[in-house]
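Every protein chain of the complex appears in place save one, which is left out.
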Amino acid sequence: MAEKTINRELANVINVRLNRQLLYYIDICTRCGLCKDACHQYVATGDVTYLPAYRAELIRRVYKKYFTRTGRFMPSLIEGREPDDRLLDELYRTTYACTGCRRCMYYCPFSIDTTWLLGVAKAMLLEAGRGSPILTELAGAAVMKGENIDLFKDVILESLKDTEKEVQQITGDASAQIPVEKTGAQAMYVALAGTHTILPVAVIFHHARLDWTLSLFEAANYGYFLGDNKLAKTIADRIVDEAKRLQVTQIILSECGHAYRVMKFLYEAWAKEKLPFEVKGIVEVMHELVESGKIKLKKDSIAEAVTYHDPCQVGRNAGFYEEPRSLVKAVSRDYREMTPNREKNWCCGGGGGVVAEPAMDEFRLKTGMKKVEQIRATGARIVVSPCENCRLQLDGLNEKYNLNIKISSLMDLVADNLVAQK
Amino acid sequence: MAGVMVYVAIAVFLAGTAYKIYHWIRAPRSSVRLGMFPRPENSFGRGLKLIKDSIVFPQVLDNDRIMWFFVIMLHIVGLGTFIGHMRMLGEFAPLYNWLGKDGMDTLSYIGGGSAGLILLVAVLYLLFRRFKAPYRDISVPEDYLLLLLILLIIMLGDHLRFFAHFDVTDYQAYMKSLITFNPAFPAAIAESGARWVLASHVFTASLLAIYFPFSKLVHFIGSFAANLVRSD
Partner (left out) sequence: MTEEIKPDLEIDLKGLLCPLPMVRVSQNISKIPVGGVLKAVATDPGSLADIPSWARTTGNEVLRVDKGDKLYTFYVKRVK
């Protein structure tokens, strides 16, 4: 096929995905460049190709060249570009680097959502057969697990038996359980692969006497990071179908930022259906359990200085600022706030699937500089963050920059500081 | 010549802007709520936030104070200048009755004059900023072209303000001729050497109006819509 035709087809990927918001984003950016100070990747590298407006401009220039009058008649005026190899290479590098933190959207005077434009860029890359190989493999593995769950069920259940014993030891209750496939349970908890996301929650739920069941699947969704919405939906379908089958009234997602975003804000739009259950994050659930008195925390039990890192998908993109803080503050004697925080918090640099790309390790740790400065400034010894991606990155930063801190999940913090029930 | 240009400019501006808005509205709304947090509880709160975000630019203030100052200057003073030009359509009676002709002229000289200078500085700032990395690297010819065009309009306007010494009644006569579709400069302007300055001012302003709906200047309208998405 002629190169021209291919390019046109690729450009058309933008056109078919156009909606009103995207049109605003394409039309109104003035290239003021104020987003430069918002992006941890630009700030840490000084490389203009990571400046949010620059990344978004790659998509804009292709769209304008093919679909606007200015672009058709005077492409040089807006520097219209074809989606050729050079552009796609640049797009690949800058798009899969984006952590999706949306800090640039916060600082944009027009609130242009660059990640949304980069979502279109990913669709274009996938159309050109240039999706991220590692994210494709991880997403593929998740789909494979969903299709062949009967093959894996036994090993999963077997490993859960060990975890269950630990729950019994910790709670001192030999009847404590990790229920699986329990039809009619009130809540289905969706953990991540790994006991560390199951054990503390099982302990908390046992204390709260919650009627729950554990999902056989993990919350993480690499199809979403890949930018393949169809694949992402298939991966999320595993959880949705399980929840429907078990007729639970709510699902509770583990401390996984993007998993919550996918289920809470994206799934219904993809599936064009309303979910018959409530979608909650473990952060808000733990907060509710404390507020309603179902679990009690040991007040001020941690003497070391503690700080809290707002994961972008828990804070800016989901609205949980005070709930996690109230839990952390309750158990800490010396709580210190990072600056800036909440909606202005710096991304740690680990979101968007970049932790899964070994080729990006060095870049990722370099772009965590702002977070390193923030943590150092607090002088805290413990950093709590309710997002697995953030914690993987914080672990990396801790090691590389000798921060000498302990990184804790919020689940562990709560589970370790429960007041025993009478 | 400049007369016909004005009609073309107004027609293209109105039709182009209307088409732009139609083009936006025609596209389906995103099925995903794109808003970020914290977000207002109700539509009243959303409205307030929209006004604040679109008019005060709090995010810019937080990020780059110098930029914020010049951007606010450009937009507020630019709007004030546009309103000031309305005097050419007719005197604003309450103010005129209070200040009288001389008072109005003085107000117009001080207000319009300082506005002209502020705009000049603000646009020059934005222009020079574009020559600096990393802004240079994200700029396209459109950005420079628009700034240069606006700069030219301002400089011509400032020339008229400080050196041409036309009376407001002359401008009003010219404006009237435009409205009655019989465009012509009144004698006082036609006989002055500065008539070319006025003609150029009108011409460049018309060019800007024509290019407006097809350029990034549609952020003038689109930013309100986009900022509403912030709290979606």
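Letters A and B name the chains as they come in the text, with residue numbers starting at 1 for each one.
The working rule: contacts are C-beta pairs under 8 Å (C-beta built on N, C-alpha and C of every residue); 3 or more make two chains touch, one makes a residue touch a chain.
Everything numeric here is computed off the predicted structure, so don't read it as measured data.
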| item | value |
| --- | --- |
| Chains still shown that are in contact with the chain withheld from the display | A |
| Residue among A:356, A:369 or A:383 that touches the chain left out of view | A:356 |
| Given A:76, A:159 or A:339, the one touching the chain that is not displayed | A:159 |
| Touch with the omitted chain, as defined above, among A:44, A:220 or A:413 | A:220 |
| Options A:6, A:43 or A:143, residue touching the unrepresented chain | A:143 |
| In chain A, positions touching the absent partner | 134, 137-138, 140-145, 148, 151-152, 155-156, 159, 162-163, 192-196, 218, 220, 222, 355-358, 388, 392 |
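As a working rule, only the chains that are shown with their structure count from here on.
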| item | value |
| --- | --- |
| Interchain centroid distance [CA atoms averaged], chain A/chain B, Å | 42 |
| Chain B-touching residues of chain A, taken from the complex the two chains share | 18-25, 27-34, 36-38, 42, 46, 48, 51, 53-54, 57, 68-70, 76-79, 102, 105-113, 116, 265-266, 269, 272, 315-319, 321, 343-344 |
| Chain B to chain A touching residues, read off their complex | 20, 23-25, 27-34, 36-39, 53, 57, 59-60, 62-64, 67, 71, 133-135, 137-143, 145, 214-216, 218-219, 222-223, 225-227, 229-230 |
